[in-house]
Every structure is written in C-alpha cells, then in structure tokens.
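Take a look at subunit A:
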Amino acid sequence: MEEILAMKGITKVYPNGIVANKDVDFSVRKGEIHAIMGENGAGKSTLMKILFGMEQPEKGDIFFKGEKVVLHSPNTAINYGIGMVHQHFMLVPSLTVAENMVLGVEPKKSSVLFDFEKAVQMTEEVSQKYNLAIDPKAIVEDLAVGKKQKLEILKALLRGAEVLILDEPTAVLTPQETKELFEELINLKNQGFTIIFISHKLKEIKQITDRLTILRNGRSMGIHETKAISEQEISRLMVGRDVVLKVDKKPATPGEVVIETKGLSYHDATGKPVVNQMSFRVRKGEIMGIAGVEGNGQGELVELITGLKKPSVGDIFIGGVPVKDLTVKEIRNLKTSHIPEDRMVYGVAAEGTIGENLISDRFDHPKYNGKLLQKVKSLISRSEELIKDYKVKCDGHTQQVNMLSGGNIQKVVVAREFSSDPKLIVADQPTRGIDVGSTEFIRRKLVELRDEGTAVLLVSADLNEVLELSDSLMVMYGGEIAAYFEDASQVDEMELGMYMLGLKTMEQHEMGGATGE
Partner candidate 1 sequence: APAAPAEPAEPGAPAEPSEDALKVVLLLNGTLGDRSFFDSAHAGVQMIEQQFGAEVRTIEMSYDQTRWEPTLWEVSEQDWDIIILGTWQMTEYLEEIAQEFPDNRYIIFDTSVDYSVGDLSNVYSILYKQNEGSFLAGALAAKVTTSDMELSNDRKLIGFLGGMDIPVINDFLVGYIEGALYVDEDVSVYVSYIGSFDDSASGKENALAQYNAGVDIGFNVAGQAGLGQLDAAQEVNRYAIGVDSDQAMVFAESDPDKAELVLTSMMKRVDNSLVRAAEMHIAGTLPYGEAEALGLVEEAVGLANNDFFERNVPAEIRAELEELAEMIINGDITVSSAIGMSTDELNQIRDAVKP
Partner candidate 2 sequence: MGSLFDIIFSANFGYAVLRVTTPILFASLGALISIKAGVVNISMEGTMLTAALAGVAISAYTGSAFGGLVGAVVVGMLLGLLLAYFALNLKTDIILAAIAINLMASGGTVFGLFVISGDRGISSSLASKVLPRIQIPILHQIPVLGPVFSNHNVLTYVAFISVALVYILLYKTPLGLRIRAVGENAHAADSVGISVKKTQYIALIMSGAFAGFGGAFMSMGYVSWFSTNMIAGRGFIALAAEALGMGRPFGVLLTSLLFGSADALANALQAFRIPSEFVQMVPYVVTIIGLVVYAQRKHSAAQKVRQEDRA
C-alpha cells in the first residue's frame, strides 16, 4: 500500500514557548487506520492541527500523495481531501445540523440567498451514503455527544475528505456508541478512506488500528504494526515506564450513610424533569459508581448535590444535614469535594496561575488570612506542596494553567479537591481525556481516599473506570435510576450497556434496599 501522506521533521513551537512537536516524522498508508498515542500534552493534537493547516510548523515538510504541499489553512487541507474531527467539537451550537454541515460551503439560491432546503438535502444525501443517520433540522446544542460526533465526521465527508483525522473520538462515547463508531470506521476504511485515530485507550487501539505512532514529549517514538506490539510496550514507550492500569483495591468496608437523597427531582427551564425521583445513599468508605450515557441527568444530579443547582422536589442530606437550601460554600464546608465534568469550564480559571487555582476553595479560610490581607507565604507553600504531591508537570505555582496539557490541568483540579480532607467526593468524569499515567494516578488516589473513609460518588462514561473503581453501582437513564447493583464486581459490561441505553430497566425490588426506599 502506498503512503498517502507523510510528515517529515515537523517542529512546532507555540507562541508561549511550548515546544509541542520536535522533529516528528509521521506517515500513513492509503486505506489504513493509523493510531497516534501519547500522554497528555505529548503533541498529538498539535501534530494533527498542523496536518489540517490550523497550525503552522516552524520546521518540516508535508507530502501528500508523494508531492510536497504547504497547508497554510484548513481550507487548503480540505481541498487536498484531509478532514478532521477535533477533540473539542468544532460546532456552532445555536445553528442546525444542516447549517453546521454546509458552513463554509453554503449552497446558494438565486445567487445571493442561503439555500437551507438544499443544505438539508445535502446532509441527508451524505448521511445516507455512509449510513450515519442524523436529523438535519435538529439544533446542534440539543444533540447527544454521539450525534455531535457523527455530525463532525459527516462534515468532513461532505467536504470530500479521503483522509479522516479523529482526535480522541471515543473519550465521550458509551460502549455501544463506540462499537457503532468502530463499525462505521471499518466500513469507511473498506470504502478506501484513510483514518488517523487519536486515543488514550489501548484496548480500542489494539481493536481497530493497523499501525500506530507514539509521541512522547513532542517527539516520535516510531511507527509500529499494531499486532506486533504489546500494550505493555506501548505504555512504556508513551510514559517511559510500565503502567499497571489495574488498580488493586481491597474490598470496601462501608460505614454510616454520608449522603442520602430522597425523591430528588430537577425540572429544566422547559419544565421537563431531567432528574426524576432519585433516592439513593452512599456510605462512608464506599465508592458508588453512576454509569450512564451522557445527558441522562448525571450532570444535573452532580450540580444538585454540590449546590450549583437547586432541586425542584425532594431532599438531599449530607452527613445528616439537609443541604437543599445551602449555598455552594456551605455545602463545601460540610466537607464535600467536587471534580467537575468539564475542567475547562468549572474546574479552573484557565488564565489564572496554578497557585490561584489551587486555593479557590480555601482562600478565605482563617488559616490563610490576617485581618485584612492574606497570608501569602502560607498560601504559596501550600500550593507548592500540592504541586509536588500530585506531580503536576509545570515550572512553578506562578505558571498559567492554560499552558498545561489537559492531564496536568486535571491534576490541579484533583489536587485541590482531594486535599481538603473531604468526607464526600463527587467525581464527575475524573479521568476523561487523561493519559494512562495520570489516569492511573487519579484512580489510585480515589481508592486511597475511600480506604481512609471518604464516600465517593463516581460519575463516568468510561465503563472500565466505573466497573473497576465502584463498590456499588447505579445506572441512570432519562434522569431515573435504571439499575442498581449492590456489588459492582458482579456486573458485566454489555448488560450495563442495555440499562444505559434504556433497553432494560430494573424493578424497584430488584434494586434491593440500598436505594433507600
């Protein structure tokens, strides 16, 4: 098979001086699925952004079908038939699917007006051709993640891409959705498309890719035949040491109830219940996992517990205290910690320094304040401790957070939330988009805290994670408890999937006492 494109000696330095890629060689063959792997901040997205003309390399050449090309804008890349599905979706929320589809290549009618009907029609055509079903008239912000992803792929296909770049497409998908996606990818591959696939999940890589390229600290660790290389090897090449993804944890010793909800409901602006009649308990020293497809109310549930939203009906008790009417601050004072789903939106102030971000929950604590002024020294030393303990890769507490890669940003959040000796931790997608190294680290910490007697409510779309960490487990569907398992170790993935997709729902009695009825 001939190389459809190749990158030679690519070097990229960002304006802030970060060297994202250094002399990277990279190439893909026509019709293969090629993985790019590497820790957070290894330079994967950057390399792909260069390939898609969004970033310009300082050094290096790009060859497309053997001839040297200069990709000074996404436009040129698109014209060469390169399409990209970005890690963070590149969609305009308020517009319809069809409008997003044709953005930049809008069909016209009577030569000046935008032809919406035509756009809809075009959308339908591609989605049929590659059987990726989607409603052209739906508003994008109302779509589920999986759909958004389909839309992104369709966008690329509509623009005639023959090389498809997918940046961490599975990070947000359920097993079913992932399976579906993989089928689609295989099917595209068979139609002669070339696919570049970024992921942190070794299993997936092994499952569908032909070859893989590993990046570390912006350098290429070589191209490998997927079959020929073991997971151990891969992670060693990525992290520079062996990584044990299996967290060995001893059985839980649950104590008294830390958090309990009774008939908890939340109705959104339009009045429809997003969280519906949820009653459950989490005990001291127990990790309760909540599995479920994104957008089935997990997010709202978490916000209700942490005080960001106020329940429409029902009660929440933390350590026996009703918190329904308490402020976020008061709830945090009950020793509740919260790892938010979207670190960039809630978890950090991206332009703030690491130090500032580490103290946001305790900046006003008497310990750190005089009458008028803060005790800067003690704040700084505290930050430095945390940076050390949580191995945040940075050059000091004064560095801006947005210069860290996602993995390290997440460590900053985790450091802050875990270090306030919490009685309850609400962890929402704690390891999303995080490399194996950091993932391992964060999961260990969770288990440690559990063993020290913290109650953990773990929400994750990553089933492995839920299954691996949870002592008990709950599935949410349509804002309700679709299933509850006293003992998480007894559950199998596919069965969970059924509950997650609402194909199955448990009866009250099946769920047993633990949900507190």
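The set was built so that all candidates are chains of the complex that A comes from, given by their letters.
Convention: a contact is a pair of C-beta atoms (placed from the backbone, for glycine too) under 8 Å apart; a residue touches a chain by one contact, two chains touch by 3 or more; residues count from 1.
Here the structure is a predicted model, which is why all the values come from computation and not from measurement.
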{"item": "Touch-positive candidate for subunit A in this complex, from 1 or 2", "value": "2"}
{"item": "Of subunit A, residues touching candidate 2 in the complex", "value": "52, 54, 73-75, 78, 84, 86, 88-96, 99-100, 103-106, 108, 112-114, 137, 139, 155, 159, 269"}
